[in-house]
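Just one protein chain is left out here, and the rest sit where they should.
What follows is chain A.
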Amino acid sequence: MPTTTKDALAAALGADNVRNATDADAVCGVRPQWVATVDGTESASAAMKIAAEHGLRVVPRGSGSKLDWGAAPTQVDLLLDLSAATGIVEHAAGDLVVHALAGTPVAEVDETVRAAGQQLAIDQPLPTATVGGVIATGTSGPCRHLFGGVRDLLIGITVVRADGTVTTAGGKVVKNVAGYDLGKVYTGSFGTLGVITEAVFRLHPVAAEHRWISATTTDPSTAGELADAVRHSQAVPSAIELNRAEPDGPITVCAQLEGRPSATHDRAAELAATLGHGADVLEAAPEWWGRHPFGPDGIGLRVAVEPAKVPHLLTAVRDAAGDLPATVRGAAGLGVLHVGLPGDADPSAVADLVTALRDRCGYAVVERAPLPVLAEIDPWGPVAPGLLTLMRRTKDQFDPEHRLAPGRFVGGI
């Protein structure tokens, strides 16, 4: 009978798949004791059963590209590494559906389905981001304007609960209302409700032609008018993005159209003509398209307003940025934008900016920042009390001992 925790993990997963953690495995500065590598649902369940028996706090990891997003965990004993849980279980091309293991890079899923003229409409500029990581962080790119975010594309999910139980919600058909839509609850839950091990997504056909209509102005309200004009037009844009490299610099508004050959170009030309402000039709997206305005060592905020209030957001950032070289970029059509800052920006200045934006916008989340910034400010910000109560009760139901990514989420969940 194995006696120590590591022996128990090794007995369940094989000695090669369990090792002592190093500094490189730290999660927001918190170092786990062990790292266990699992290759699928069954082994993840075996690992979680041992973790439950031994009372281990667990943080799941995909490729680790965004392990420092969210708040620092209060403690971690076991890092559950899903990077070996890879593979496409099924690509049902005729049904426009794909089923993949959680550790599979999204780029690999997309590459596979593109061979059939289809796409997984989750823009992911990072080659390593995994299916599980993308669901857990709920990240999305420009084309969610038309196709919806991860929550809207996810139709089935397999999750290993804190006690090791394997559970599935949804299925592999797009239309399905049997039971609660748990896929949405897991989306953006930052590993606090369960370990995602498999997912089924709906796919979309890849359009034959893409065009971008781009216009630049220095005035926030003109930028807002441009975005509104595209949003309310008959052009059915698949994305409306905006980029402002400096807090009071020029603002580029760029919309993406897609569809049948030549018809799309004609639509783009028509839209550009009605927009004015020197709007141009581009044959390729601008280089900033679909990328965060912050690098792996930078500071990234997500700030949102109602779509018609984008100028308000731009002005709020300009007013509150002070000397901080803030870049604003993101979904002008949805009112959800990112603010990028250099990683060495003064932590208290960053905290002041975030507080000011929380006062003036819908919310401001620190998606990622170095530890000194996290020490200054709660990355999530406030959640309405009644709502937070429901979220806490949800956490208590799924993970009564609070062993999954403790402290990572809103309100200290």
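Heads up, the rule we're going with is that contacts are C-beta pairs under 8 Å (C-beta built on N, C-alpha and C of every residue); 3 or more make two chains touch, one makes a residue touch a chain; residues count from 1.
One rule holds in what follows: contacts and distances are computed from a predicted model.
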Which one, "YeeE/YedE family protein", "Glycolate oxidase", "Molybdenum transport system permease" or "3-isopropylmalate dehydratase large subunit", is the UniProt name for the chain you do not see? "Glycolate oxidase"
Among A:A15, A:A273, A:A308 or A:A375, contact with the omitted chain is made only by A:A308
Sole residue of A:D7, A:D77, A:E108 or A:D163 that reaches the chain not shown, by the stated touch rule: A:D163
The listed residue (A:G64, A:G87, A:G171 or A:G249) that touches the chain absent from the view is A:G171
Where chain A meets the left-out chain, the residues are 92-97, 117, 138, 140, 148-149, 151-152, 159, 161-163, 165-169, 171-185, 187-189, 193, 204-208, 228, 231-236, 259-260, 263-264, 266-267, 302, 304-308, 334-336, 361-363, 365, 380-381, 383-384, 386-391, 393-398, 400, 409-410
